[in-house]
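One chain of protein is taken out of this complex; the other chains stay put.
Labels A and B are assigned to the chains in the order they are written; within every chain, residues are numbered from 1.
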Amino acid sequence: MLEITTTRHNHMIDPILSVWGWEIPVYLFLGGMVAGMMLISGYFLFKGRYKETNCSCYYLPIMSLVLLSVGMFALFLDLEHKLYVWRLYTTFQVTSAMSWGSWILILVYPILLANMLMSPHKLIVEKVPIVKKWQEYLLSKPLLIKNLGVVTMFFGAGIGLYTGVLLSSLGARPLWSSAVLWLLFLISGLSGAAAFVHVIAKNVYERELLAKADNAFLIIELFIIALFIIGLKTATEVQAHAADLLLFGEFASSFWVFVIGIGIIIPLIIQLLAVNHKIHHTPIAPLLVIIGGLILRFIIVAAGQYSHWFALN
Amino acid sequence: MLKFKEWFSHHHEDNAMEGHITQKHYTNPYLIGLLLGIVLLSTFLIMGRGLGASGVLSTAVSVAVDKVAPSQTENNDFYKGYLGDGTKNPFKDWLTFNILGAVLGGFISGAISGRNKLMVEKGPRFSKGKRFLYAFIGGSLMGFGAKMARGCTSGQALTGGAMLSVGGWAFMIMVFVGAYGMAYFVRRQWT
Partner (left out) sequence: MTAPLFKFGYFNDEVSLIVAFVIGIFFGLVLEKGGFGSARMLAAQFYFTDMRVFKVMFTAIVTAMIGLFYFSWVGVLDLSLVYFGETFLLPQLLGGLILGVGFVIGGYCPGTSAVAISTGRIDAIFYALGGMFGIFVFGEMFPYITDFFYSTAMGKINLPELLDINYGLIMLVVILMAIGGFTAAEWAEKLMANKQSKARG
């Protein structure tokens, strides 16, 4: 889409915006996952869990790097003027969420690379021997690692909330003009990432911890969705209509069944039973959480584009 | 990291922590029948229709045929019935959501009862390969028969049975006749 199109006085935006395809939701989802993974990885660094050799903080940064690049590639595919993407980095506009986002995304890369210094791949050490020195320096300074953890968490949270702010800043769409959308995307990213790390974690303690954390995130997510809906319902008429799209309108079946049912409540029940040792841990519940997170982005983007300011006749 | 095989069983490391989770017995059949009857009755009261299971497979087949050879579905009322008028996704249907729920409900129940396990259902004297072949053949007959009869065990026998439908009862009696008649010839598969 045209990058300047943020108000409804532009071409292609009224009454229904229908220019965003699969790229944006996929990017928002991957951005959220990376945000959650950075928060988890940063937290483990901060708590000193890196002393355990199988700590997930050793492989989460590289995974985040790959996922983020895939997400940014999807975003790039969506750009109207692909060749001018570099121009985003010739300026910084305080009032533009897009400008904030592009800068945060660029800054995240060196942070993730610094995280990867904790245990660089053998091949890289062979090719660039100086990396070994940097690694030794980093490992000899526990306070530095603690601070790296804090910075990682900070920027992780930055990406997570930015994915929501990006939509909120588009005032022309009633469904997105909510003050909790960023919180919803951040917590959804966290729950997805916790589920993902729960499945891949090699460390048993981390696995148990993340299953419990994921349950907490899912419960909080339910509350935030409720806040999101209540906020819209009690705002202007157009926003109440936008909320109805999710509650019993065009998107109700996908919203209730896939986001609330399959994405939150059912995995929550399964994981609550699992952490209480009533049933075995299986990757089914985490998988449902991740699918639910992806569908949430698709529905918010699609329903948001569909929601509009005046009645269609 | 979890392996695919463990999807339905459990982590080895957790064994010590979790203790042994035993497989529970199946619930009393009359109680289950009562509960199934209540589920069916609720469907009647809420929706004014019964349950159904084979419709989803028909939708999937119709969509697939329509994708591969659209000319095939154009002149075929059977496929057209499942594709609808094209204004909405054929999968956005009552039966699809019903079966989706059943799949998840079954999973939850199996997890709680410790019965979720990757395995093949067969008698001890029967090979896996042959079991897969028989399952496929049996499935094909079921698919064909269900379409011929306009419904399967859920749609015709249960729903039609409770509504005292003539077709439902005729269908149900013939299901038992067919199954008992065939049982002797495939006994090695099960016993």
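Criterion: a residue touches a chain if its C-beta (ideal position, glycine included) is under 8 Å from a C-beta of that chain, and two chains touch if they have at least 3 such contacts.
All of these numbers come straight from a predicted model, not from anything done at the bench.
Student: For chain A, which positions touch the chain that isn't shown here?
Tutor: With respect to the unshown chain, the touching residues of chain A are 248-253, 256-257, 261.
Student: Spell out, residue by residue, where the missing chain touches chain B.
Tutor: Spelled out for chain B, the touching residues are 7-8, 26-27, 29-30, 32-51, 53-54, 57-58, 60-62, 65, 72, 75-79, 92-110, 113, 115-123, 131-183, 186-187, 189-191.
One rule holds in what follows: only the chains that are shown with their structure count from here on.
Student: What does chain B use to touch chain A in their complex?
Tutor: Where chain B meets chain A, its residues are 1-2, 6-11, 13-14, 17-19, 21, 92, 97, 100, 104, 107-108, 111-112, 114, 116.
Student: In their shared complex, at which residues does chain A touch chain B?
Tutor: Residues 199-202, 204, 207, 253, 257, 262, 266, 269-270, 273, 277-284.
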